[in-house]
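Complex shown without one protein chain; remaining protein chains in place.
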Amino acid sequence: MIKVKNINDFSVDTEDYDLVLKIRQEADIAVARQMVKDFAKKNGFSLADVTKIATVVSELSRNIQRYAKKGYICARKKHGKDGNVLLEVLAYDNGPGIKDVELAVTGGYTTSQRSLGLGLSGVRRLMDTFKIISEEGKGTIVITEIRRRTF
Amino acid sequence: MIKVKNINDFSVDTEDYDLVLKIRQEADIAVARQMVKDFAKKNGFSLADVTKIATVVSELSRNIQRYAKKGYICARKKHGKDGNVLLEVLAYDNGPGIKDVELAVTGGYTTSQRSLGLGLSGVRRLMDTFKIISEEGKGTIVITEIRRRTF
Amino acid sequence: MSDKVVPIIKLYDYLIVPIQIELDDITVEKLQMQLLNEISAKKARGVILDVSMVDVIDSYISYVLSETAAMAKAMGCHTVICKIQPNVALTLAQMGIKLENVYTANSLESALEILNQLD
Partner (left out) sequence: MSDKVVPIIKLYDYLIVPIQIELDDITVEKLQMQLLNEISAKKARGVILDVSMVDVIDSYISYVLSETAAMAKAMGCHTVICKIQPNVALTLAQMGIKLENVYTANSLESALEILNQLD
């Protein structure tokens, strides 16, 4: 059980999640991608959405690995107010944090040499909800949800 | 150390060999092939002869696996009377033995369903010397040598 | 063989590369190395990447593929990405990612046609 309350007073409890995946090395990215993909499939998400979700996990876990060295990817199934099923992906790390979150979420901004800077903005575009909490020197949390479509 | 004297009074001492490889399952065939191949290469055999030697090991180890279930492939470097370098491959098993050795070495004879019956005869054609000792109910030994060619 | 992550088939002046492995970061970097080495060794004038088996292409993989294509171009070699899965194409489009420096085709046949016309 990991309880976190230190990033902008935001609290994460990994016990609330169906799936908790440690990201420590590059190889963990592929594992996380695969695990969350299977989880989404099992919960009846369409193939198009499964592809999006896998891509989101790929982006968020790479950011953890690249900028914070280690952290967690968590996933859970939720029920929205309107009875909809949602899949939530949460990425959490205790890395350096992001100075200007606005800028980081703007497509095209990157602090990497070989990168497009389209990761976070891409995730926001793929998912139905997107929230990022980051504090310099403390870490970063990204919380994002996608609705299960029935058509 | 395995000393064997039970097949037609023929004695094999695995301590005399540079390489002794257990054959117990199909996967061991590829390993034996690779190990003897490396050994032949290291001892200066030409690529053409290395290919032949690997093929010989493949045939003999498959026969062990297929007809006797388990056995050994051994290999060693030897010096011929004329100063030539030889590579000897020995296949040994305590399987059912071969009733009619003459017939078994004749190309085209096989007791398998899906097989050409060109294994033992092929080995004999590829190598410079070939000897087979087999006793029903006791087992089979194949000893075969190839000269290192300097051209 | 350890640094070869994909099989590469030479046909005419072209290389056909079926990518039938998961593209993680390490793999995609090895893929880049292997491709550039083979383009140079075989003096290839075109390379066709068959990505029909690849079910995730994210921003970094896109970046490396485009970068590889740019390097190939500098070596006189065009790149065609062939049989991208519709869901993968959709995801890339929605993220605002465009594969740069590459042609795209729906089949190996049309990929070859594109390369033939460029020659």
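For clarity, chains are labelled A, B and C in written order, and residue numbers in each chain start from 1.
By definition in this document, contacts are C-beta pairs under 8 Å (C-beta built on N, C-alpha and C of every residue); 3 or more make two chains touch, one makes a residue touch a chain.
Worth saying up front: this structure is predicted, and the values here are computed from it rather than measured.
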(message) List the neighbours, among the chains on screen, of the chain that has been left out.
(response) B, C
(message) Among B:D13, B:E26 or B:D128, which one touches the chain that has been omitted from the display?
(response) B:E26
(request) Pick out the residues on subunit B that sit against the missing chain. (result) 26-27, 29-30, 33-34, 47-48, 50-52, 54-55, 58-59, 62, 107, 114-116, 118-119, 121-123, 125-126
(request) Go through subunit C and note every residue touching the omitted chain. (result) 1, 4, 6-12, 16, 18, 20, 50, 108-109, 112
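Quick note on the criterion: only the chains that are shown with their structure count from here on.
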(request) Between the chains shown, work out who touches whom and classify the graph as line, ring, star, complete or other. (result) other
(message) Quick check for the class: compute each chain's Cα centroid; which one is farthest from the centroid of subunit A?
(response) B
(message) Taking the mean of each chain's Cα atoms, which chain ends up nearest the overall Cα mean?
(response) C
(message) Nearest whole angstrom, what separates the Cα centre of subunit A from the Cα centre of subunit B?
(response) 58
(request) Just give me the whole-number Å value for how far the CA centre of subunit B lies from that of subunit C. (result) 46
(request) Quick one: report the Å distance separating subunit A from subunit C, using the average Cα coordinate of each chain. (result) 28
(message) Residues touching two or more other chains, restricted to subunit B: which are they?
(response) none
(message) For subunit C, give me the residues that contact two or more of the other chains.
(response) none
